[in-house]
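The structure that follows is given in the form of structure tokens.
One protein chain is absent from this view; the other protein chains keep their places.
And then chain A:
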Amino acid sequence: MTTDHATAPSSLRMDLATILMGRRVVTFASVTIALLLWEIFGRQVNPLFGSYPSAIAAAMVDLTVSGRLPNAFLQSLQPFVVGFSIAAILGIPIGMLLGRFRFMEAAFGIYVTAGNAMPLIAITPLFMLWFGLGFTVKVAIIATLSFFPICMSTWSGVKSIPKSLIEVGESFVGSRRAILQKIVLPASVPYIMAGIRLAVGKGIIAMIVAEFFTALSGLGGIILTAANNFETAEMFAPIIVLLTFAIILNAFVQWLERVIAPWHIQVTGQAD
């Protein structure tokens, strides 16, 4: 049959690669210009009130050589990894339950919706009373803040699965469990990944806030100490580390999504 041909997969992949390359060039140019402008205008500002890339780079080198920056980063990373893992381990299944069972949604959905809007600063003092000032409270704050975007995104992802896809499972006599595992879970992977990417941002904010308010430590510790000493360039160094960390983590989650759900990118035509 002449009409029965689909696009060859190889040409599809080529297109995607070309587009990605083109976008990388644009991103790179954008960052270069931004840094250049910052350098030019930043130099004209009193170093108390602002800084500029070359000064920040110098501060970063100093902090790295002295070992403060790498140590602080590792110190921040530990509660982040633990807290974020807890958020994902709880957020994904709870989101699926909310999306799949109307009773669960009616009973518990309201807490998740409300919790998602909860201001972090408001609960930090209470968390300090419950969990103290050490490692545990940081994990708790990061886990709480990262939990909600993951849970909400999974929840709405499950809700958005077309009814007809569920009916495929039903017509082949799939049990509730089988439908959950073989249809609902794979179909919601793109939404779960979107939630995880949102949660990366929230988790990093939570990490720094936790370090500010509880025992001063990690990257947040360097930021606050430098700010108190009016060392503006030194203050920016850990912030740059944080931003870089966020970008790398985001790229990693995107890569993970491409590995787990390659079909989604090509169905929607969304490369990122």
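Quick note on the criterion: a contact is a pair of C-beta atoms (placed from the backbone, for glycine too) under 8 Å apart; a residue touches a chain by one contact, two chains touch by 3 or more; residues count from 1.
Rule of thumb we're sticking to: contacts and distances are computed from a predicted model.
Of the candidates "Imidazole glycerol phosphate synthase subunit HisF", "ABC transporter ATP-binding protein", "TOBE domain-containing protein" or "Mono/diheme cytochrome c family protein", the chain left out of this view carries the UniProt protein name "ABC transporter ATP-binding protein". Contact with the chain that does not appear here is found for just one residue of A:56, A:96, A:112 or A:183, A:183.
Here the missing chain is touched by one residue of A:44, A:171 or A:228, and it is A:171.
One of A:43, A:68 or A:264 touches the chain omitted from the figure, and that residue is A:264. Residues of chain A that touch the chain left out of view are 1-7, 9, 12, 164-165, 167-174, 178, 182-183, 186-187, 189, 261-264, 266-267.
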